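Note that one protein chain is taken out, while the other chains of the complex remain in position.
And then subunit A:
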Amino acid sequence: MIRTFGWNEFLFILMAIRWTIALSAIAFIGGGIGGLAIALARTSGDKVVRQATAGFIRVFQGTPLLLQLFLVYFGMAVVGAAINPWIAAALALTLHASAFLGEIWRGCIEAVPLGQNEAATALGLKWASRQRWIILPQAARIAVAPTVGFLVQLIKGTSLAAIIGFTELTRAGQIINNATFEPFTVFSIVAGLYFVLCWPLSLLARQAEIRFARASAR
(Lines give C-alpha, C1' and ligand atoms only; values in the text may rest on other atoms or scores of the structure.)
Protein backbone atom coordinates (compact mmCIF):
# COMPACT_ATOMS: atom_id res chain seq x y z
CA MET A 1 0.00 0.00 0.00
CA ILE A 2 1.44 3.32 -1.04
CA ARG A 3 1.06 6.19 1.36
CA THR A 4 0.86 9.74 0.10
CA PHE A 5 3.46 12.13 1.37
CA GLY A 6 1.79 14.39 3.92
CA TRP A 7 2.28 16.26 7.15
CA ASN A 8 2.80 13.12 9.22
CA GLU A 9 5.50 11.89 6.86
CA PHE A 10 7.21 15.22 7.06
CA LEU A 11 7.03 15.18 10.87
CA PHE A 12 8.54 11.69 10.93
CA ILE A 13 11.54 12.92 9.00
CA LEU A 14 11.79 16.13 10.99
CA MET A 15 11.75 14.27 14.30
CA ALA A 16 14.62 12.06 13.17
CA ILE A 17 16.83 15.11 13.08
CA ARG A 18 17.27 14.78 16.85
CA TRP A 19 19.11 11.48 16.30
CA THR A 20 21.38 13.16 13.80
CA ILE A 21 22.03 15.90 16.31
CA ALA A 22 22.50 13.43 19.16
CA LEU A 23 24.91 11.27 17.17
CA SER A 24 26.82 14.36 16.01
CA ALA A 25 27.00 15.68 19.55
CA ILE A 26 28.28 12.41 20.97
CA ALA A 27 30.86 12.05 18.24
CA PHE A 28 31.92 15.66 18.64
CA ILE A 29 32.28 15.49 22.42
CA GLY A 30 33.96 12.09 22.32
CA GLY A 31 36.09 13.19 19.41
CA GLY A 32 36.92 16.40 21.23
CA ILE A 33 38.29 14.50 24.20
CA GLY A 34 40.07 11.92 22.03
CA GLY A 35 41.29 14.60 19.65
CA LEU A 36 42.78 16.67 22.46
CA ALA A 37 44.61 13.62 23.77
CA ILE A 38 45.88 12.83 20.27
CA ALA A 39 46.94 16.40 19.57
CA LEU A 40 48.88 16.52 22.85
CA ALA A 41 50.43 13.13 22.12
CA ARG A 42 51.39 14.20 18.60
CA THR A 43 53.18 17.26 19.96
CA SER A 44 54.78 15.54 22.94
CA GLY A 45 58.51 15.05 23.38
CA ASP A 46 58.14 11.26 23.43
CA LYS A 47 58.89 9.72 20.04
CA VAL A 48 57.02 6.44 20.64
CA VAL A 49 53.86 8.29 21.71
CA ARG A 50 54.15 10.58 18.70
CA GLN A 51 54.49 7.75 16.22
CA ALA A 52 51.76 5.57 17.72
CA THR A 53 49.25 8.40 17.44
CA ALA A 54 50.50 9.28 13.96
CA GLY A 55 49.61 5.71 12.94
CA PHE A 56 46.12 6.05 14.41
CA ILE A 57 45.54 9.27 12.50
CA ARG A 58 46.84 7.80 9.25
CA VAL A 59 44.47 4.82 9.46
CA PHE A 60 41.41 7.01 9.97
CA GLN A 61 42.39 9.60 7.40
CA GLY A 62 43.28 6.95 4.85
CA THR A 63 40.05 4.93 4.92
CA PRO A 64 36.46 5.89 4.03
CA LEU A 65 34.18 6.70 6.95
CA LEU A 66 31.70 4.14 5.62
CA LEU A 67 34.26 1.37 6.04
CA GLN A 68 35.13 2.61 9.50
CA LEU A 69 31.44 2.25 10.39
CA PHE A 70 31.33 -1.26 8.89
CA LEU A 71 34.46 -2.34 10.68
CA VAL A 72 33.29 -1.16 14.07
CA TYR A 73 29.78 -2.53 13.50
CA PHE A 74 30.88 -5.98 12.40
CA GLY A 75 33.89 -5.85 14.68
CA MET A 76 31.53 -5.75 17.63
CA ALA A 77 30.15 -9.11 16.57
CA VAL A 78 33.67 -10.49 16.18
CA VAL A 79 34.62 -9.56 19.75
CA GLY A 80 31.33 -11.05 20.95
CA ALA A 81 29.47 -7.85 21.79
CA ALA A 82 25.83 -7.53 20.87
CA ILE A 83 25.41 -5.70 17.58
CA ASN A 84 23.93 -2.32 18.33
CA PRO A 85 23.78 0.35 15.61
CA TRP A 86 23.67 3.13 18.19
CA ILE A 87 26.86 2.08 19.94
CA ALA A 88 28.60 1.15 16.70
CA ALA A 89 27.79 4.47 15.06
CA ALA A 90 28.74 6.49 18.13
CA LEU A 91 32.01 4.60 18.55
CA ALA A 92 33.02 4.73 14.89
CA LEU A 93 32.24 8.44 14.57
CA THR A 94 34.02 9.20 17.84
CA LEU A 95 37.17 7.44 16.63
CA HIS A 96 36.86 9.17 13.28
CA ALA A 97 36.41 12.59 14.90
CA SER A 98 39.27 11.93 17.34
CA ALA A 99 41.66 11.32 14.48
CA PHE A 100 40.60 14.34 12.46
CA LEU A 101 40.32 16.77 15.38
CA GLY A 102 43.62 15.44 16.71
CA GLU A 103 45.30 16.29 13.43
CA ILE A 104 43.61 19.70 13.14
CA TRP A 105 44.53 20.63 16.69
CA ARG A 106 48.09 19.34 16.34
CA GLY A 107 48.54 21.92 13.62
CA CYS A 108 47.08 24.64 15.84
CA ILE A 109 49.36 23.71 18.74
CA GLU A 110 52.40 23.71 16.47
CA ALA A 111 51.42 27.15 15.18
CA VAL A 112 52.04 28.60 18.66
CA PRO A 113 55.59 30.01 18.54
CA LEU A 114 58.22 27.82 20.19
CA GLY A 115 59.34 30.76 22.31
CA GLN A 116 56.05 30.61 24.22
CA ASN A 117 56.79 27.14 25.48
CA GLU A 118 60.40 28.09 26.22
CA ALA A 119 59.44 31.18 28.21
CA ALA A 120 56.92 29.16 30.21
CA THR A 121 59.47 26.41 30.79
CA ALA A 122 62.08 28.91 31.92
CA LEU A 123 59.56 30.27 34.44
CA GLY A 124 59.34 26.81 35.94
CA LEU A 125 55.88 25.88 34.65
CA LYS A 126 55.46 22.13 34.20
CA TRP A 127 54.10 20.49 31.07
CA ALA A 128 50.46 20.41 32.16
CA SER A 129 50.51 24.05 33.28
CA ARG A 130 52.23 25.12 30.07
CA GLN A 131 49.54 23.41 28.00
CA ARG A 132 46.69 24.65 30.14
CA TRP A 133 47.71 28.29 30.51
CA ILE A 134 50.00 29.08 27.60
CA ILE A 135 49.80 26.72 24.63
CA LEU A 136 46.17 25.60 24.42
CA PRO A 137 44.57 29.04 24.91
CA GLN A 138 46.62 30.36 22.01
CA ALA A 139 46.03 27.27 19.88
CA ALA A 140 42.29 27.47 20.58
CA ARG A 141 41.98 30.84 18.88
CA ILE A 142 43.35 29.43 15.67
CA ALA A 143 41.34 26.24 16.07
CA VAL A 144 37.80 27.65 16.10
CA ALA A 145 37.30 27.96 12.35
CA PRO A 146 38.71 24.58 11.25
CA THR A 147 36.99 22.86 14.18
CA VAL A 148 33.56 24.19 13.24
CA GLY A 149 34.35 23.30 9.64
CA PHE A 150 35.02 19.73 10.69
CA LEU A 151 31.83 19.65 12.77
CA VAL A 152 29.88 20.36 9.57
CA GLN A 153 31.64 17.42 7.88
CA LEU A 154 30.84 15.27 10.89
CA ILE A 155 27.13 16.11 10.82
CA LYS A 156 26.96 15.21 7.15
CA GLY A 157 29.01 12.10 7.90
CA THR A 158 26.41 10.81 10.35
CA SER A 159 24.17 10.11 7.33
CA LEU A 160 26.34 7.08 6.61
CA ALA A 161 25.16 5.54 9.86
CA ALA A 162 21.86 4.90 8.03
CA ILE A 163 23.58 2.04 6.26
CA ILE A 164 24.12 0.08 9.46
CA GLY A 165 20.50 0.63 10.38
CA PHE A 166 20.77 3.63 12.65
CA THR A 167 17.61 5.67 12.24
CA GLU A 168 18.70 9.24 11.85
CA LEU A 169 17.69 11.83 9.29
CA THR A 170 18.79 10.01 6.15
CA ARG A 171 17.42 6.65 7.29
CA ALA A 172 14.09 8.29 8.19
CA GLY A 173 14.01 9.63 4.65
CA GLN A 174 14.65 6.18 3.24
CA ILE A 175 11.87 4.72 5.35
CA ILE A 176 9.37 7.34 4.20
CA ASN A 177 10.50 6.98 0.62
CA ASN A 178 9.95 3.23 0.75
CA ALA A 179 6.38 3.90 1.82
CA THR A 180 5.56 6.84 -0.45
CA PHE A 181 7.76 6.38 -3.52
CA GLU A 182 8.31 10.09 -3.76
CA PRO A 183 12.08 10.12 -3.66
CA PHE A 184 12.60 13.62 -5.02
CA THR A 185 10.29 15.26 -2.47
CA VAL A 186 11.55 13.13 0.37
CA PHE A 187 15.27 13.57 -0.26
CA SER A 188 14.87 17.28 -1.01
CA ILE A 189 13.38 17.65 2.44
CA VAL A 190 16.16 15.57 3.97
CA ALA A 191 18.81 17.63 2.20
CA GLY A 192 17.06 20.82 3.25
CA LEU A 193 17.15 19.75 6.88
CA TYR A 194 20.88 19.00 6.71
CA PHE A 195 21.35 22.42 5.20
CA VAL A 196 19.42 24.11 8.00
CA LEU A 197 21.63 22.29 10.47
CA CYS A 198 24.97 22.99 8.79
CA TRP A 199 24.54 26.43 7.25
CA PRO A 200 24.62 28.40 10.52
CA LEU A 201 27.75 26.50 11.52
CA SER A 202 29.44 27.34 8.22
CA LEU A 203 28.60 30.99 8.82
CA LEU A 204 30.04 30.73 12.31
CA ALA A 205 33.23 29.19 10.97
CA ARG A 206 33.63 31.94 8.40
CA GLN A 207 33.04 34.61 11.02
CA ALA A 208 35.61 33.05 13.33
CA GLU A 209 38.08 33.00 10.46
CA ILE A 210 37.54 36.68 9.73
CA ARG A 211 37.83 37.57 13.39
CA PHE A 212 41.05 35.58 13.66
CA ALA A 213 42.51 37.18 10.54
CA ARG A 214 41.73 40.59 11.95
CA ALA A 215 43.17 39.74 15.37
CA SER A 216 46.42 38.45 13.91
CA ALA A 217 46.74 41.39 11.54
CA ARG A 218 46.77 43.72 14.53
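By definition in this document, a contact is a pair of C-beta atoms (placed from the backbone, for glycine too) under 8 Å apart; a residue touches a chain by one contact, two chains touch by 3 or more; residues count from 1.
We take it that contacts and distances are computed from a predicted model.
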* Identify the UniProt protein name of the omitted chain, choosing among "Protein lplB", "Amino acid ABC transporter ATP-binding protein", "VCBS repeat-containing protein" or "Inactive transglutaminase fused to 7 transmembrane helices". => "Amino acid ABC transporter ATP-binding protein"
* Sole residue of A:29, A:52 or A:119 that reaches the chain not shown, by the stated touch rule -> A:119
* Structure fact -> Contacting the left-out chain: of A:138, A:167, A:185 or A:202, that is A:138
* Determine and list the subunit A residues touching the chain excluded from the picture. => 113, 115-116, 118-126, 129, 133-134, 137-138, 141, 218
